[in-house]
Structure formats: structure tokens, C-alpha cells
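Shown below is the structure under consideration.
Left out: one protein chain. Kept in place: all the others.
Which chain is which? They are A, B and C, in the order written, and residues in each are numbered from 1.
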Amino acid sequence: MAIEKEKLLWMFRNMVTIRLFEERVAEYFAAGKIYGFVHLYVGEEATATGVCANLRKDDYITSTHRGHGHLISKGGDLKLMMAELFGRKTGYCKGKGGSMHIADVELGILGANGIVGGGFPIATGAGLTAKYNGTDQVAVCFFGDGASNQGTFHEALNLASIWKLPVVFVNENNMYGISMSQKKSMNVPDVAARAAAYNVPGVVVDGNDVLAVYEAAGEAIKRARSGEGPTLLECKTYRYRGHFEGDPTVYRPKEEVEEWKKKDPIPRFENELAKMGILAPDQAQAIKAEISKLIDEAVKFAEESPWPSLEEITEDVYAV
Amino acid sequence: MAIEKEKLLWMFRNMVTIRLFEERVAEYFAAGKIYGFVHLYVGEEATATGVCANLRKDDYITSTHRGHGHLISKGGDLKLMMAELFGRKTGYCKGKGGSMHIADVELGILGANGIVGGGFPIATGAGLTAKYNGTDQVAVCFFGDGASNQGTFHEALNLASIWKLPVVFVNENNMYGISMSQKKSMNVPDVAARAAAYNVPGVVVDGNDVLAVYEAAGEAIKRARSGEGPTLLECKTYRYRGHFEGDPTVYRPKEEVEEWKKKDPIPRFENELAKMGILAPDQAQAIKAEISKLIDEAVKFAEESPWPSLEEITEDVYAV
Amino acid sequence: MRKLTMLKAINEALRQEMRRDPKVYVAGEDVGIFGGCFGVTAGLIEEFGPDRVRDTPITESAIVGSSVGAAATGLRPVAELMFIDFIGVAMDQIFNQAAKMRYMFGGKAKVPLVLRMPCGAGGSAAAQHSQCLEAWLMHVPGLKVVAPSMPYDAKGLLISSIRDNNPVIFIEHKFLYGVEGEVPEESYTIPLGKADVKKEGKDVTIIATMAMVHRALEAAADMEKDGISAEVVDPRTLQPLDNETIVNSIKKTHRAVIVHEAVKFAGPGAEIAAMIAEEAFDYLDAPIKRVTAPFTPVPFSPPLEKEFIPSKEKIASAVKALLQE
Partner (left out) sequence: MRKLTMLKAINEALRQEMRRDPKVYVAGEDVGIFGGCFGVTAGLIEEFGPDRVRDTPITESAIVGSSVGAAATGLRPVAELMFIDFIGVAMDQIFNQAAKMRYMFGGKAKVPLVLRMPCGAGGSAAAQHSQCLEAWLMHVPGLKVVAPSMPYDAKGLLISSIRDNNPVIFIEHKFLYGVEGEVPEESYTIPLGKADVKKEGKDVTIIATMAMVHRALEAAADMEKDGISAEVVDPRTLQPLDNETIVNSIKKTHRAVIVHEAVKFAGPGAEIAAMIAEEAFDYLDAPIKRVTAPFTPVPFSPPLEKEFIPSKEKIASAVKALLQE
């Protein structure tokens, strides 16, 4: 596999960006400056990164309640994201959406979603637009293991399969839906097994190996672009933090968490890049420092931004 | 396979009862004496018959919009059914339900259903009751090929599979959901393929062969009774009439209908029984005549029954 | 002028808009060769082909949700739910996704989507195929709700709905499909949010919706013989509601009777009554009456179903009781 150096470095930068962004979010949430429900992606960075490394600006994604990683990977602006989390007027949604509803339609980001399973049919519709218009755009639908038990999963995969839509369904199997172990929430070991119900490829990949994700997603996206229809791609991964900020995670053994922390996708990729001779340790440090500064700026932007004014509350309900 | 003669004759009688009952319904519908949407089961009799031949009175079923065959097979009273179709006070639902809502909870019939896919979770709940109470009752959920594309299919099979509930999901694949060919509505040739998504047995059987259905359903029901969980059983069959009475069926070729009429489950079983020496032609005729008389009586009962009185409209909304 | 049934008027609106704008497509169960359960989309697949007249499986969440995704990315879907009674399996996509997307995204999305859905009783289709559920949809910020009573209105309002940049619920009372009326051949629009006074009068204002507009007009004609002059107002659009036309009528008549087929409790008429009680209280000479179905599921049996649907007699007697106050 010959991936350009530039792309490899982008992947590294992107994973680091997600990690540092979210660690900062956790801090500001704990400090009471970020509001509402915040679901962090820490530990799962390789998935969004590996998938989106294959996407173009004009491709679409639908995201989930755990959306920051997807948005960053699809090109989301850190300042606008942070300002939104801070509830400010300058945020992506003018403060109206918050973490669970960040979107950037211009970038093809059709929104995080507070409804588990809400994105399945929406991504399918975006795929339909591509096919209807005769373009080679694709739509990627991110979703969790828990979400795959929702009826919309079935309906969307079925529709995308019969219409051969360019939709890639990317399952982020982090082994839990809140406290519900995937082992208990479904009777099959792999979400990918469900592809059989729609006669589409079902692929399992190590979701903490960004290059493996990149490659597998690349295949699926190529298939979609060339008119061969949807794929169900399952990325096995793990979230290091609670389901939402504040969750004491009584439902999973500490050892399990420790085991997975050994498979942290970022140091792992950093090592690989070092071995490839692409990234020396000091370069990696420099990148992290640089990104940390970008996040400082995003926080500063957010903190200094005005709150929405009260009259704005009734704006944006209807389009003219 | 050694099936008691009595059971074999019951199956024959039952199929004939469904056929003659429904032919009479078609007549009275055309004459304007039966109202609303009426979906006939003519041609599919072997499925309900073969399945229900394995059931006890205390087992449960959920039925569909195309429910007469299920109800009759589970022991439904012809008079009460006919009176309901005529909208009379003496009908199963006191005239409040009509064809799409006939139920007999005492017989474990949890209702026909006007919502395609509505029965999946209800059957699952009945299975839960059996398991919760520690009985060996089972619940059978009848549903069409079209219904298997609905989200509730997925949710109910998933729940029944993880909870190992005694539910048998019986798909009646008559190749169409109204005008939508099953070939177009899903990307797999067999509905049974979807069992893979839940790691439960998926079985395909000739739905026009009552003995094959009996046997396959028997296996599945035995599995359920003994605590081994759900099965998805697909019975390939065909409806001879329109989707509802009045449907000109422009969407399917006449030859296809003719082809399937050659596989009519009733003459086919009649021949088999004759070969087995169980049913001579004159006996078969006598049975048909006898059943026809029962249906005459049901019609008479219905026609002579009073209409519900207007005050009854507000009764039965709430239980005390 | 040429007369058309409401069914044909809706069909013509779809056809004309599909001709005008290639981004407009139709999707739903059996909308193709079958022409839809009631025949509304008949002939469209012949003219526009299966890409623009998309038969779907039985999958209402995906019908609505894929339309939301398609609308947000530039198409203009007109999706059909075969009966409004089926919204229960697709409600999330309607109220949490389609309706809220724009607001949640800070005004940065546009969801130009029409959901057509037949409603109403009258054919013994029973409890799950006969409901009037417009009240739910009226309660959702981000949706518009259109509910015509006449072929002319249906055509003009549907064309406006398709051109609107918001999710519009277009409710078609199925027992109006056969009603005939004058309908211009050319394409035209009727603005959403404008009520129409179907009959002028001075003694009482009857605000009626969909099929009940016809019952109200019949009641008004009957009462005319008794010297009672009833004004009949058809809101036509329920969200936004044209408060002004309603209030103006009450300023003249001082009495209001609201008629709808939906059940009374928390029904569409509750909002109309509450609005009047808030905005036109000083002009009222009598209580606000509602004539509606009883608080029950729709019964199957013909005499019960007939009793369920408000009749012109019930409307007239409510009016007369009010005039005695």
C-alpha cells in the first residue's frame, strides 16, 4: 500500500487534533463552561480519520451524538465547533445546536444527531441525491454498535441495497451502548454479520489501526463511487471515557479499559510513522504543540465570543 | 413422518374452511355487504394451517391485515368472524374492528393488524410473558415479505434472539407487498437469509405444501418450547386474488398467477391424502359440503345479527 | 371553467411541478405502476420514469428519512405516506429530523420536502386507517401543515408546498378525492397561511377543516332556510394558521363554532378555540363550541362510523344552541 506521506501526516495530525480537542472539551465541561450532554470520542480517533481520509469535500457524512471526531475529520472548523460547545453566537449553529447537532452542510456534514439511529435514512437520502444527480459523490453514515439494533438501521440498509446507493455504513463498535454490552444487545459477534440481510459486503476491521481503516474504507468508498452500492464496514474500537462526561462507568471492568488503552491508536500510529521514517519523535511533539495552540485559539475564540441575543431565539425555525 | 390421521384430516378441513370462508367473503364484499379493506388469503391456506396444526390453545399468535386464515387456523369462530366482517354487534369486536382487527385473546389470537409490521414486537411480548411465567407456551408471528422491510422486524428479531424468547416468526412470502415485487423490495432472494443477522435458524419451506410447513414449523415450535429461542421460517406461497378486494393486479403477469394456480395447496393435499388412502374423493366432497353449510350458517348468523347501537360508540375505549 | 376532482387536481399539480423542476421527485409505497393506493400518482411513472417516481418497500422511516437527506442535499422530494395513520413508524424523522434540522444547525440547512398523506374516515377502514392527526403536526415548530378542502385549493396549495423551502405536511382527506370543482389548467399558487371564507354570513362563524368544510357548507345552506346566516371559514393551512381572517370573521358574527373530524380533546380545534379565547374574547357573545368526533378510535361498523363523523345536523344544532345563549 503506497499512501502519500502527506496523507499519512494528515491522518496523524487529525487524530491528534481530535484527541487534544476533546481533552480540552472535557476540561471545560468539568469547569462548567461547556453545557449539556457531551459524548467524547477519545480512543476512537482512528476510525473517523481512516474513513474520512478517503473522502472529498463534496462527499457527505452523517454523524452521531459522539460526533466531534467525525466533524474534525471531515474538515470542521475548530473555532466554530468550540464556540458552539460554549453556546456562543459565533458557533456552527449560532449556539442553537450544541454538541449533538453540529453540522456544516457546505462541507457535506449533515449533522451530529441526538437520536440514535437518526442518521441512517438521512445518509441514504444523501446517497440518493448523488445517484439522482449522476455524480460520483458518496455518503458515509457513522453509527454505533447500539444503533445497529434500531429499526432505521434495517430500513436504511435495505433501501440503500435495493437502490444501489453510494452509501458506506461505518459501524463504530466500541463494545457498549451506554451500559449495554454489545455481547448482550445482539446475538451475533459482529455487527458486520448483518450485511447478509441485504446482500452487501460486511467487513470487519481493527478500528484502532488507522491504516487498516483507511484501506477498508477506501475499498468501500471506491465501490460506492463506481455504482456498486453500499457496504457495511465495522470498526472495532473502544471509548476510553464514560458514555457522556460524568458517567462513572460502573458497567465495565477497569482491566478492560486498561487492556484497550494499550491499543491506543495514536501512539500506535506514531510508532508506525516513526518506523517508516516519516515522523521523528521531535516532529510529533512539534505537531502536537502546534495543534494544541490551534485549540488554544479555538477556546479563546469561543470564550471571547458573544452569547446569542435573546431575539435570536425565534429565528431560523423556517426558511424563506 | 407419522402424523395422526385425525390431524391430517383437520388440516384438510381447515384449508377448505379458509378457502370457502374467503370465497364467500369475496362474494359478500362484491355485493356491498362486507365493508372496508378486505385482504384475502386464498392460495396461502397451507401456511397458516401447517403452522397452527402444531399449536395449543394456550399458545399465542399475532396476525396481519391478511388475517382470516390465521384466525381460522387458531380456532377462530366462523360466526363471530363473519358477523364482524358484516359490522354487527355480535361480531368478534362488536363491529368495532372489522377484518383488520379481529382478535380472540382467549384463544391466544392477539389480533389482526392494520399496521404492516405492527405484530412483530407484540408477538415478542407474548413470548416474553411465556418465558417470564416459566410456561412452555410459544408465540407465532405471521408476517409478509413486504413487512420484513419494516424496522420492527429487525427490532423484534433482535430482542427475541438476545432474550431467547419462544417466538416463531413465520414469513408468508407471497412475492408481493401490494404491487412491490419482493425481488425489488429486498436484495436477498430469501427473507430467511435475514436470520443471519440474529444468529437464529432461517428456514425456507414450500408454503403451498401443508405437510412441509407442518414439519418445519413443528421443528421451530419445538425449539421455542424447549427454551432454545426464536426461528425465522419462510413459507413461499402466492395470493390468487388482488392485494385487497378491488385490486386489478396490473403489476403481475397473468402467466405467473396461472403457474401458481397449478400449485394450489388444497387439491394438492387432497391428492396426497387420497394417495395415502385417508380421503376418498366422495369424502372430500362431503367435507366441503359440510363446511359450506357451516359458512352458510355463519352468514345467516351475521346477516340476522343486529347492528351495534349508537351509544356503543364510546364504550370499550378504557378498561375499568 | 374545467372541472376536476381533487384527486386529479393533486395529480396535475405533481405533474406540472415535476415538469418545471427536475429536482422534484415522488417516492412512496406503490406510487409507480399502481398509481398509489388511491390513484393520486397515476400516470406519473409513465411520464417521468422510475427514477423520479420511486416505488419504495414498506419502510416509512426510510421513506421520510431518505427524503430529509435528499432535501438537505438539494433535491425536492414529494413523499407519500399511504395513510396518515402510518406516521407513528416515521414520526422521529418528521419531527426530530425534518422539522428541526434548520434550527438545530443555526439556519444553515434547508429541507424543502413535501409529505403527502391521506387522512380521514368514511370507508369503514377502521381504527388504523381512518384517523385525522393534524393536531400533532401543528404542534411541531419547523413544519408547515396544509389541509385543503377543495380541488382548486389543493392544486394551488400543493404547488406552493413543493416550492416552499421547508418541510410541508400536505394532508389530503381521502373522502374529498372524488369531490369536483373548477381548477384552472395552468399552474398557479395559493400562499400558505391564508384562510379562505367559503361562505359569507353574519350570525355565526363556522371554522371548519377539510371534509368538514363541506358538511359546514351544507349545514349553513340548511340554516339559511331558518333565517340563520352562517359564515364558513376554511383555514386551508393549519400551520401557520391565519388568525386574522378568523378573528375578523368573529368581530362580525360574535360567535364561533369549530368543526373538525379529529377527536376533540387536544385536537386542532383546541388551538383555534384557544386562539379565539385569547385574541377575540372581547368580541365573543357566547361560548366557543367544537363539533368533532367523539373521543374514541374510529369504529369499523358503518352505523358507528357514520355516528363518529360530525354531520351537518350536529353542526346546525351546535350553531342553534349557541344562538340561544
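Methods note: contacts are C-beta pairs under 8 Å (C-beta built on N, C-alpha and C of every residue); 3 or more make two chains touch, one makes a residue touch a chain.
Treat the numbers as computed from the prediction; the structure is a model and nothing was measured.
Taking the complete complex into account, A:Pro308 is the one of A:Pro166, A:Gly202 or A:Pro308 that touches the chain left out.
Considering B:Val25, B:Ala126 or B:Leu232, the position touching the chain not shown turns out to be B:Ala126 (whole complex).
For the options C:Leu7, C:Ala70, C:Val89 or C:Ile228, the residue in contact with the chain missing from this view is C:Val89.
Touching residues on chain B toward the chain that is not drawn are 60, 62, 91-97, 101, 103-106, 110-111, 113-115, 118, 120-130, 132-133, 139, 151-152, 155-156, 158-159, 162-163, 315-320.
Touching residues on chain C toward the chain that is not drawn are 61, 85-89, 91-96, 99-100, 103-104, 126-128, 133, 135-136, 138-139, 141-142, 239, 241, 262-263, 265-271, 273-274, 276-279, 281-282, 284, 286-290, 295-297, 299.
Taking the whole complex into account, chain A touches the unshown chain at residues 35-37, 87-88, 93, 95-98, 100-101, 113-118, 146-147, 149-152, 177-180, 184-186, 250-251, 307-308, 310, 312-314, 317.
Following the convention adopted for this analysis, only the chains that are shown with their structure count from here on.
Between chain B and chain C, the centres computed from C-alpha atoms are 36 Å apart. The mean-CA centres of chain A and chain B are about 45 angstrom from one another, to the nearest whole unit.
For chain A, the set of residues touching two or more other chains reads 151-152, 155, 158, 162. Across the assembly, chain C contributes residues 56-57, 59, 61, 89 that each touch 2 or more other chains.
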